[in-house]
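Got a structure here, written out as structure tokens. Questions coming.
As you look at this complex, bear in mind that one protein chain is not there, while each of the others sits in place.
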Amino acid sequence: MNIYAKLAYTILGFLIVLNWGFLMGATMRKIGARMAGRHGIPFKQPWINLFKSISTRTVITHGIMYYIGPVFRLTGGIGLFLFMPMVFTGSPDGPWTNFSFEGDLILIMYFNVFGMLGMALGAGEGGHPYAAMGITRGLAQHAAVELPLTLAFLSIAIQFDTFSIYKIVEAQQGGIMHWVLFTNPFAAAAIILAMLGALGHSPFNLVKAPNEILIGPATEYEGTYLGFMMSAGATLHVMEAVLFMNLVFGGATSWLELIVKSFLIYFWSVFVGMVFPRFKIEQSVTWFFKVPLLLGVLAVIIFMF
Amino acid sequence: MVTPIFIVATALGAGFAIGVLNKFGKNFTGGLVLAAITFMTFISYQWFSAFQFGDQTPEYVYTAGFMPPLSINLLMGHYEAFVTLLINFAGLLGGIYMFNSLKNRGSNAQVVYLIMLMGLNVMVMTRDIFNLFVFMEVSSIAIAGLILLEKGTRSMGAGFKYILATSIISGFLLIGIIFAYYFTGTLNLDGMIDANLSGIKGGAVAVFMIMIAIILELKPFPANGWGLDLYEGSNAGFSAVVSAASATASFFVLSKVMDIAGPEWYYYISLIGAVTFVGSNLLGIKQENTRRMLGYSSIGQLGLLMLILGFRDILGDQTPYIVFGILISHYMAKAGLFWISGIVKSKGLKGWAVIRKKPFFLFLMGTFIFALIGFPPFPSFFAKWTLVMELVKTGNMAWVVAILFGSMMEAVYLFRWFGYAIKGENEHLEDFKIEIHKIVPVWMVAIGLYVMGYFTAQFTEVGAEINFIPLAFVGLLLALDFLPVFVKNTIAIAGMLAYSYFIYPDLEGDTLRLIFEGIFMLGGILALIAGYAYKGTRAGFYPVAILMYAGLTGIIEAKTTLEFFYGWELMTAGSYFLIIRGKRSMPHGLSYMLFSIGGAYALLAGLGIAHVGQDSFAMDIINNIQYIPYWAYGLLIAGFLTKTAAVGLHIWLPGAHGEAESDVSPMVSAILLKAGVFGVVLALIGMGAENNQYTELAYALGWLGAITAFVGNLMAIFQEDAKRLLAYSSIGQLGYIVFGLAMMTHLGWLAGFSYVINHFLYKAVLFLTIGAVVMRVGTHNMYEMGGLIKRMPLAFVAVMIGIIALSGVPPLSGFTGKWLFYNAVLEKGWYLQGALFSFSGILAFMYLWRLIHTVFLGQLKDNHRNVKEISIWFLIPIYTLIAGLMVYAAKPEWILQPLGNMIAQFFPDGQLIWDGGTAISKYGQWSGSLIGMTIGATFMTVLIWLMLSTRKAHKVKQFDITYSGERPERPETTHVAYNAFEGLYKAMWVATIPLVETFWDRVTNILHDTAGFTRRLYSGNGQAYMLHIVFFILITYLVIIGG
Amino acid sequence: MLRNILIALVILVMGYMFYNTYSNYETRTELAGISQHFAAQGAQEVGAANLVTAIVVTYRGFDTLGEVTILFLTASIIAFFLKLKDEDYDSSIDHRETSELLVTASQVLIPIIFLFGIYVFMNGHLTPGGGFQGGAIIATGVALMIMANPNVRLNYHVIHWVESVSGVSFVVIGILGMVLAGGFLDNKIFGQDGLGEFGTLFSAGAIPIIYSFVGLKVGAEISNILNKYQKSQKEA
Partner (left out) sequence: MEYIDLGHISLLIGFLLILVGFWGVLTQKNIIKIIVGFSILNTGINILIVSLGYVKGKTAPIIDNAVAQTGYHDVSASVVDPVPQALVLTAIVIGFGVTALMLAYAMKLYKAKKTLEINKFNDLKW
């Protein structure tokens, strides 16, 4: 496949992901509202928000980093998409594998932070205390989540003897019983639990703390910046779900499968969020250090003997 | 040649004549005494040079015209000539130093001083045991008299206790002598040796009494309270002479008399020596009184000499060399310190801060202390080295442990003292006066130490000039210390450049060494460039910085283990001085030094074991250790880990790096720590690299590395001080490196080495930048900064790049290390350690964000509204290093491929496959430059879009934010900085309990309590001291002779 | 009390140590080692009838030099640390009246004592006695003098001169021994034939000379010490 075709597929893929992200976000809001007995937002609300933000005329800036923050964030989201094989087509060079040949799971793990870091830097320059608070909480929780997650990733890499996400997906083809969910249940369990933190819904949403402090770092941003951030947020939500899908739930052989699986994965966190109240940061950190960590350690230990 | 009897005749003639000549005045008599001592020195020197440089044979001096054993004879041999030279020279310098003190006490005191020296000379030369007794009495009576040169009851009490003690001792000696005569029918030493006194029935007790008396003269622990009082109570000049001349003579007497006792005594002599060395140095740590502390040290050194003497059969030909090295160092250094203590006149250790008012005194004091501890280039270094090598070789490990422990304790109190001198408060202290006749002897011995060091080195591999060129350069910088920074900095940089150029051909082709040499030399030059930012003369900085680099390059170039250790110790010395330059560095300098010395001793023991069964000292002996290799490698690695600050041995680092000067922190962090890594690399290569048989050791090392990474990074999160944060970060980073190396696989090493280079680059950037910021804002505390991006954007960019690289986020170079690490972990199967490592990496985000946020982002403080961008002299090296980081990020294969080739020498299996810029491992692939381009392109696209859509963005003011219905008026109220990660702390405080600090505190407390309790033995009561002596005799009797 | 018991124990162990030595002692029945030589050849080699003197002054003359030095040292130390000024020597103290008996007896005895002392050290090579003994006897005369009149003014200049000159002479004779005979302190400075007739005053070479100087020096030193003790009392 030549580079132009690749680019074309990639851009198309990104548009799908972005829009699916918006739609999925709206759906979840809707579900949440209905469960609370409210009517909720219309499905088109995210697009409306986006266009409204982008077309705002007055834009402020606190300085260069403030300015660049959303760029980092969006680059992080897009980059994650670029390095992720989306739909399994039987060939590593297939149409929806994007630029995943440049790296592997490790790249995804570390690039995941790129957006967060840029965001943190950008919001920091605004000098708003909520931004800083949100970031400290986010980083702390992130660390706690990553530990079981890393163990589970390692376990999967050991299981298939590779870090290549494509190969991991490939190895899970051929029936539901080949999914990591069943072949490596400890790792899968660790990921399913840790995922709650990674997706950042209640009870692990103190980072954003929507009610008390608006929404964390984003407080400082409005207008075009907010548009960028919303796009990035939508992308990231989908990409995280896709990552877990690829690793645990057998990947996707078509866009439809991808949409369904990512929806279910995302819904899992929303579902839990509906049921449980919010944790304080030290509570969530210790929570991840209990069962998920234990599962992660077990997932690794079984390969040591 | 003047016959040695004239030493006696001159002293006595002058002494007796002064009774008549004293009407010419005290200056005349004083001059006469000095002239007599000069003549005595000349006689000894004449003989000594005839032995040393000619082929003089030992000569007996007979008296009374009869041959021994009928008459008394003296022997002038090589050793006798040397020892009398030492005695007379010390006497001469001491006479000059005490000229006024003696004069004030009148001609009688001058005479007593002269006769004391004469007595010591005869003690050394005589071959008749009764004659020995007589002249021992002569000298001890003279000493008892001269204690009173110092006025006051303290010296009087000391003198009286001294007489009481020596009377008991001489009583036993006399009983021993008379029985020895009774059993052998002779008083001549040689005759007694021939008669084999110990073998005669009943003779053993005679031998015992003689030996115990002579050992007691050397003030063995614990029967030595009187000796301590002597050192403390008498005139400083006189303490120096006692320590240098009298102790030396007593030691020589022991070496002479122990021939009578025969080999069965050697063990006991060593044992008493070891107990003395350990005991008195242990008690020394509790001392606050300088003079007494020096007394403890003197006694300890004599113990060490005794120990060596007891091993003379085992040490064989090396004995004189070892004894010479230890003796001459102690002789000169201790005399020098006592003399300085007489000039400075401060009783307590803390008062020594006053010494800084005359900076060259600090140089003198430093010289003496380093010589006492056994640092290069002083003779004691070579002697200690040889001693340990020989003892280990002959399987006497327990003795080595005792020696090293005692030396360690000595280092504790000497360096604590030195720390007070360098860093203590001195404004309220009264300056001291220098009299020319007092300072001359001090300079003489100081210079003497360096000369002797060079001389001693000539008998070893270090003797080559290459090892002294850097030292000469240090000396040059010391001499030029009065010049302004600009000149000295240029000289230093030019020197380093020239040296790098000069040394390069030696290392060409040896990639391993080139990497480290590159870090040391280029890093050093870059760090030095930052030095241009300083004003004034920056006294003392350049010699010590260059000393450190001299040591660093020394360990790279070392062909033998001795040269390696030599370089190691030079580096330690230089870095100690660099570290302690910081404002509040006193305690950290001390702990750095103590850990370094402890590490160096572990190294010494390890190298000693490595030498067992080998013919040479070539570096490659550590590749093939034959005797208890587990221990050897364990010790070596433990030694190196003190420098890499592995957890448990890390507590010195945060303070030392955190409090150091702005351009020193990168030197000691980015550069110095790599010396430890280099050592670990050598040890691991020695362990067989790919064919490593010591898997348990490597396994333990791996865990240690991972835990270090975790602890370092976790602790960094909770720091409020920017430099300490970076310091803890260094601990963590070094943990990664150790972990990588410990895996002992190709990928592990590649990961480790990529971290070595990376850490050098970004830690230098971060420390230089933060250091420069600290220079501008005048505080280390992050919560006092904030918003500095507005004032120093270039510094901000540097830090941002530094932290992105450090965090391992693609596309910068840190990711290289992470990717390699995961592959290595998977390959090696160290999953849990790998997870811990990974977790540490995630923790790093927190402190990195905190560093950049609380310093550069957030709210700008009112008092920083006018600070300037950091100095251009810092920016130059910073951006040079950043260029390096960028090249690394863009083209990792340029660095990783040569690294891979180098590592393949040791680990041929499991190499990366390179497909252009893509690295392919067994588990995955990664292409640095492509990733960089992809991310860069995305970034630019988004950026341009944003720029287009926000062309009219207007800049708002700092306080143009609202929250909770408030609008801030002061930056402090909204700068979220202090205790930023409170939530995490509440969750993870358990892991921050300072277990290690508590452990070392406990160790320290136990040592202090033991010392504090034991030293109560020295109740100050003369009678108790006599009882101690009697006890000592009886217990030794029961042990040696038995019931 | 505990302390005394402890010390008693110590003394006991020491006694045990000495007992071990004692039990190895056997009374000699004939001379052994170097003493054999001294008894057999001493008279011939040194020419002194008193073998002890021969040993003290010649064979082990170097020891004797050390002994003299010790006395000299002690005197010097006492001098500088009891620290007398010139006027102290002339000062007087109030004291109880000395008994008539002592004063009268001293006037009679002192010249005799001095004379006896001189006799003892001059005949040291022939009869029991010698320089030390003679010197000590002279010093007892001085002691008697001081006791009889605590304010007596000894001419310390004379004492110093005697002390100094005799000391230097001792050393010079020692060196002469090296130049003229076999070694430092050799008594044959007049040659082997110059030993004189055995058993007479002028025999045994340099021994009587040395012993005379020793006697003078010892007498002077001890007198000096006694004088210092006496004169420094007023400080008390």
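Letters A, B and C mark the chains as written, and numbering starts fresh at 1 in each.
What we mean here is this: a residue touches a chain if its C-beta (ideal position, glycine included) is under 8 Å from a C-beta of that chain, and two chains touch if they have at least 3 such contacts.
What you are looking at is a predicted structure, and each value in this text was computed from that prediction instead of being measured.
The missing chain, though absent from the view, touches B, C when the full complex is examined. Among the residues B:81, B:249, B:294 or B:1030, only B:1030 touches the chain that is left out of the figure. The residue from B:6, B:82, B:99 or B:182 that touches the chain not shown here is B:182.
Listed for chain B, the residues touching the missing chain in the whole complex are 130, 134, 137, 141, 144-145, 148, 153-154, 156-161, 163-164, 167-168, 170-171, 174-175, 178-179, 181-182, 187, 225, 228-229, 232-233, 286, 292, 1015-1016, 1018-1023, 1026-1027, 1030. Seen from chain C, the chain kept out of the figure touches residues 3-4, 7-8, 10-11, 14-15, 18-19, 21-22, 25, 27-31, 34-36, 38-44, 49-52, 54-56, 59-60, 63-64, 66-67, 70-71, 73-74, 77-78, 81-82, 126-128, 130, 132, 198-199, 218, 225, 228-229, 232, 235-236.
To be clear about the criterion, only the chains that are shown with their structure count from here on.
Inter-chain contacts peak for the pair A-B.
The geometric centre of chain B is 55 Å away from that of chain C, both derived from CA atoms.
Each chain gets one centre point, the mean of its Cα atoms, and the points for chain A and chain C are 107 Å apart. We define each chain's centre as the mean of its Cα atoms; on that basis chain A and chain B are separated by 53 Å. Chain B contributes residues 3, 5, 8-9, 12-13, 15-20, 61-66, 69-72, 105-106, 108-109, 111-112, 115, 118-119, 122, 128, 130-131, 134-135, 137-138, 141-142, 144-145, 148, 179, 181-182, 184-187, 201-202, 205-206, 1027, 1030-1031, 1034, 1037-1038, 1041 to its touches with chain C in the complex. Partner chain A is touched in their complex by these residues of chain B: 787, 789-790, 793, 796, 800, 804, 807-810, 815, 818-819, 822-823, 825-826, 829, 831-832, 834-835, 838-839, 842-843, 845-846, 849-850, 852-853, 857-859, 918, 922-927, 930-931, 934-935, 938-939, 942-943, 946, 949-950, 952-956, 958-961, 963, 971, 974-977, 980-984, 986-988. Listing the residues of chain C that touch chain B in their complex gives 7, 10, 13-14, 17, 20-21, 23-25, 32-38, 45, 58-63, 65-67, 69-70, 72-74, 76-77, 79-81, 83, 160-161, 163-165, 167-168, 170-172, 174-175, 177-178, 181-188.
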